[in-house]
Every structure is written in structure tokens, then in C-alpha cells.
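The complex appears here minus one protein chain, its other protein chains still in place.
The letters A and B name the chains in turn, as written, and every chain counts its residues from 1.
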Amino acid sequence: MLTENIKKAPFKKGDIIVYLALIILVVTLFLVTLLPQREINGFTVTVGGKTVLYGDFLNNSVKISKVDWVEKIDENTYKIISQSGYNTIKIDWQNKDVVVIETDCGISKECTYMRLKNGDVICVPHQMIISRTGEIPKPVVG
Amino acid sequence: MLLGAPVAVYVADPNYILDSKVDRNMRREVYDLANELNSIFSIEENSEISAYNTAIGEKRVKISEHFYNVLSLSKELFTQSNGLFNPQVSHLVDLWGFTKRHKDEVFIKQKPYDRDRNSDGSFALPDQMYVDAFKSLTDFSLVTLTYDNDYFVTKPDQKVTINGETYYSALDLSSVVKGYFCDLAHKIVQSYGIKNYYISAGGSSLYLSTRPNGSWDLQIVDPFSKNREAIISVPVSNKQVAASGTYQNYYTIDGVNYSHIIDPTTGAPTKSDLVSVTLIGEDGAKLDGLSTALINMGQEKGLEFITNYQNINYIFINNKGEIISDIQKDITYLK
Partner (left out) sequence: MGKKVAKLSVLCALSLITFMVENLLPPLIIPGAKLGLGNIFVMLTLIYMGLPQALVLVLAKSLLSAIIVGNMFSLAFSFTAGVLSLIVTYLMLRFLSKNISVLSIASTSACCHNLTQLCVFWLLNANVNVMLYAPYLALLGLLSGLVTGFIVYLITKKDLKVLVS
């Protein structure tokens, strides 16, 4: 019976193999995702797949592509308006970082805990994504 | 990698995200193309070109469309340049010490004509007997291409025997394949709706489209610097670029430089007064081949040739360090 097997002990011999495999998985994922990191040159804010705003870290400037969807509060703060709500983002030019400081996307507001430095900032209910764009070296011939 | 040279695609579209599905799919398609071309044109074993090179006697061989295309444009360039672009010099390239195996950590002599590699990377001058013999194998005009519901090339019966060893004519198309690759690769990138990008194949062939606010600043390497520093830059958009230079691969003996660019008329490394040729135009494969031919032509004949050529901009650098170009006004000096 299944419960008999489970009741026997909290840990069993086979556990070592399982946990070892899981640890290898975790380590591999760390190596694969964190090592090949490229420099952030700028960022884009998309809502439902459409770009609404583009930020350039090299020139410290913001370009708004969909004027109706963005409300500028000041040089570093912009309110992104989507069909189901809003997300107010704050840009840290010095550290090439962007965070969501205010939003109405439900109870847990997970997007407020993300920062661009660690990865794309995503607000699932509003389908808003803040993502990074990479560094491009000048073309050299010879 | 394409024929041993690294391939890079850089995208500058403002709403483009690296590592996204679009990005991965585009890159996979581009790298698949590079692999396909490697399997045809790489001098390593099991390639189409190796099979052709080792074929003996008069032989009609069925080939792939890519091989046919590259051979076809090579023949055109051979004719246009009066033989100064010649892909059939591969035995000479090997004789003078410019193939991949000569760059191995430890150089092991394999052929009867091999000489030891000196500590500065140079090789003693080869036996003139071999130079003359291999020069006799370079008549590329005898290679014929046919299309008969499929692609075929007929390899002429060209051979020479020295000291009991027989050598058959062989091709090395790597000086054209990188440009050919850029021609095809940029269409792939475009098909993904990507507008601002550039592609580099080993730094000697590139396709530059645009940047969001203008053109790309193409950096041209200083042939006299040791670490590939750029000496000038010129704005380029929506063009293919190709470059050849004697400084790319050479060694020195008794104060004379011997480079990997073989002059088909002498069978020896070129003695040209041009050290670097950069071309900007529409057809990457053509530019690639022409840049090699122009080095062989030298400054005077090269200028005459290229000024008569439509729609190609050029930047020559000669052995005195002078920069000669038809877009002089667009050049920015970086040093």
C-alpha cells in the first residue's frame, strides 16, 4: 500500500539521487542563464506586445511611442496605462535599473518586487513587460 | 563559425529583445546557413569541395546549388579581373605556408615540400620547382559548369608529378564564400522583420543595414597596427562590405613581407603596393573576390579597374600609409 511506503521514513536511500539530480539542475540553470550576461544599453516597455516606451541608458533619454498609453510624471517616472489598469515605473539612470513603484494589478502586486537589473519586469494581469536591449559594438572591417 | 571565422549578428531595433524566441529562431537560421556552407566549402574532410579537389582526371561531378553559384560568380570574377582573382591557387597557398595546418601549435611537416617553421612564424622560401609546378595547375578557365536539370561541374584533367608524387588541381573558395554568406544571411535577418542590424563574417565580410538614427560607423583597421586598431571610420547603410589585406596573414624573411594573397601570375605572395582594400557595394560575394583581385592589381591598375566598376565605393591603403578613396569626404580619421 502506498501509505505504508510513505510512512516508513521521511528520508530514504533513493533521495540522495533525486536531490543530487535536482541540485545539478539548479546549478546548470544558474550557469546557463547568469554567465552569458550582456550589458544593458537600454530598455523597452511593451503592453500586450506593442512597444509604448523606449529608454536609452547611453543618452539618458526616453522616447514614447504610444502617447495615449504613457503619462509622464517627471524625467524618471512614467505611468504606463493598459486596458486593465496602470503601472508606474521609475528609472534609475545611474544604475541602469527600472522598477514598478505603483500599480493596481491585484493583491500580490508581484511586479513591484522585480527590477530590470535582475531580469525582465513583468506584470502578468496588465500584460506589461519591461525588457532590456543589449550593447552593440561598432562594425569593424579588415 | 563560417570556414573557421566567427559569425556575428548585431540587432539595434529599439523594441528587440535578445534571447527572445524571435532572436533565437533568427540566429538558428543564420547559423544553419553557415553550417550548410561549411559542409560544402570547408577544406576539412567530407566537404563537397574536398571531394572535388581529390577527384582525379576529367570528371563531371554533380554539385549543390550553392557550390554552383559560387563557382559561377568566381568564373565571372576570374574573367573580369584577367585572372588576378583566381581560386585555383590552393596548392600555392599551402606551399607558401598559409593554410590552417601551418598555424597549429606544433607544426608537423606532412608534404614533401614542407619546411620547418621558424620561431617568428616564418618559413624558408620554397623550392622554385614546386612554385612553377603548382603555378601550372592554376588555369581556372578550364573548369566548366553545366546545368542539366541539376548542377554539374567538370573538373579538367590537370595534374603535375614531382618526385613521384602527383598533385591535382584544387580550389579554395573561402575568399568568396564569406561575402556569399552575407548576401544570404541578411535576407534571413530581414525576413524576421528586423530593420536595424549588421552581420559580420570573420570581420572581412559584412552586411550593414541601418541604425535607428542613421547609419553604422564602419571602422577600418589600420594595416600597420599590431592589434587591429581602427584608423578611419566611414558611415555606411544598407550595403555589403568586404576587405582584403596583406597584413591579415603574413611573415617576414630578410625584411621582405610574404602574405597569404598569392599573385597568380608569379605563383608567389603578391608584391603589391596596396596593403589594404575595402569595398562597399551591393553584391557581397563579388566584393569579396574583387578585393583580393585589386590587391594583386596594385594601386595604379587597381584604381583604373575599380573606377570603371559601377556602384562600388573603395578605400585603398598603400604601403606608404596613404589612403586613396572615392568617398574621401566621408572619411573620419580616428587617430
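What we mean here is this: a residue touches a chain if its C-beta (ideal position, glycine included) is under 8 Å from a C-beta of that chain, and two chains touch if they have at least 3 such contacts.
Predicted model, so just to flag it, every value in this text is computed and none were measured.
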Looking at the full complex, which residue from B:Lys21, B:Lys226, B:Lys320 or B:Lys335 touches the chain that isn't shown here? B:Lys21
If you put the missing chain back, which residues of chain B would it touch? 15-22
Footprint left on chain A by the chain that the document does not show: 2-3, 5-7, 9-15, 18-19, 22-23, 25-26, 29-30, 32-34, 46, 49, 106-108, 110-111, 113-114, 118-120, 122, 124-125, 127, 129, 131-132
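Note that only the chains that are shown with their structure count from here on.
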Distance from the mean Cα position of chain B to that of chain A, given in whole angstrom: 43
Chain A contacts chain B in the complex at 38, 42, 44, 46, 51, 54, 63, 120, 131-134, 136-142
With touch defined as at the start, can you tell me which chain B residues reach chain A in the complex? 10-12, 14-18, 198, 200, 203-204, 206, 208, 216-221, 223, 228, 230, 233, 236, 241-243, 245, 248, 276, 278
